[in-house]
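Every protein chain except one is present and positioned as in the full complex.
Showing chain A:
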Amino acid sequence: MTVPAPALAAFSDQELARIRADFPILSRTVRDGKPLVYLDSGATSQKPYAVLDAERGWYTELNAAPHRGAHALSEEGTEAYEGARATIAGFIGARADEIVFTKNATEAINAVAYAFSNSAAGGGGGAGERFRIGPGDEIVVTQMEHHANLIPWQELSARTGASLKWLEVTDDGRLDLSRVREVITERTKVVAFVHASNVLGTINPVDAIVARARKVGALVVLDACQSVPHLPIDVADLGVDLLAFSGHKMLGPMGIGVLWGRREVLDAMPVFLTGGSMIETVTMERATYAPAPQKFEAGVPNAAQAIGLAAACNYLTNLGMDRVSAHEHALTGILLDGLRERPWTRLIGPDSLENRGGAVSFVVNGVHAHDVGQILDEHGVAVRVGHHCAWPLHRRFKAAATTRASLAPYNTPEEMTAFFAALDTVPGIFGIEV
């Protein structure tokens, strides 16, 4: 899939003022009264009142265990919880019964990786055949994965004897598809990759990888943590089998994430966590399980957070995901232009707006990212420093650590100016020639 340069306008000053007024934290100050310039939404986004109110509303009006009990509160609570599922499904063009609530994307990906090993252990029954994996089989990831979409697969490989392979990354931060036929082969059971890189900003060509995976019959798992919050997403268009994202990166609460799966894939997929609420019948010896998505939701769920996430989806829908994407695109352009004007920095990732999201990572030559982040912080500018949970990718670019600015709908052009003003103080402090 290619993402065309959006024709829509960024948010106007008036629109931005209205949006920012919805996020109470954005008006606080840090480090002796400096206005907060929050450029770390890739790690976690801030939350609007609508989300906070929805969570609070659950506890003040509805709190009861969903799907457990026949009293009024439980009924209304169940309805609200299932309503949240439907709203979130609508946000990504899915059916409600294809949405599995997890605590975050990490848990969603682990649920899939464990489904494979549970199936290998015979726990999947006949339907779980697609999830059967063992020695001789292959798992494919990429060199640009977040640890959340790498380590679960390393562990699956260790548990089952399947081998782990990966697609590499080019110097300009794109996936190297020249060897895709050698990497994704008849032995490949699963291909797991990131939609939008949390470090490089790269938006990967889902179409090309799905096409190759289809040819060899592998399941496709997409880490959509950094795409669902920033781009209009329609799971039917993407064509993948399973997709994971976290609520807290898309204006929603912490503690709620989603595993989406095509209906027949979820039906076939073995369970990971087991216990209450996911069963159909139970005897002392064995149990049968409820249909998906319930079979994947053992235990009393994070209902308030699910409702908060639905409120976040509604908030984003009201902004318009195409406008959100256009706005962040414009700000990304400002960041890329600004770094290009500063030859003492080195961008890690594509220096082009084509198929690119709003995570902009860079190195200040001769200064460690920790020091850069500290100076920015002193000016009230919050960025992420380190390897951003993508250590192998940083090794690939021979960078021990990078500084990352990442965007959300509430960021403004003025904040980009403030960011560069703070960045420009770095060379002087560390005696770097500019």
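Please note the rule applied: a contact is a pair of C-beta atoms (placed from the backbone, for glycine too) under 8 Å apart; a residue touches a chain by one contact, two chains touch by 3 or more; residues count from 1.
Here, contacts and distances are computed from a predicted model.
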item	value
Name of the absent chain as recorded in UniProt (options "Energy-coupling factor transport system ATP-binding protein", "Outer membrane channel protein", "Carbon-monoxide dehydrogenase medium subunit" or "Iron-sulfur cluster assembly scaffold protein")	"Iron-sulfur cluster assembly scaffold protein"
Contact partner of the left-out chain, one of A:90, A:134, A:320 or A:386	A:386
Selected from A:266, A:375, A:408 or A:423 as touching the chain missing from the view	A:375
Residue among A:72, A:211 or A:400 that touches the chain left out of view	A:400
Touching residues on chain A - with respect to the absent chain	367-371, 374-375, 378, 385-387, 391, 394, 400-401, 429-431
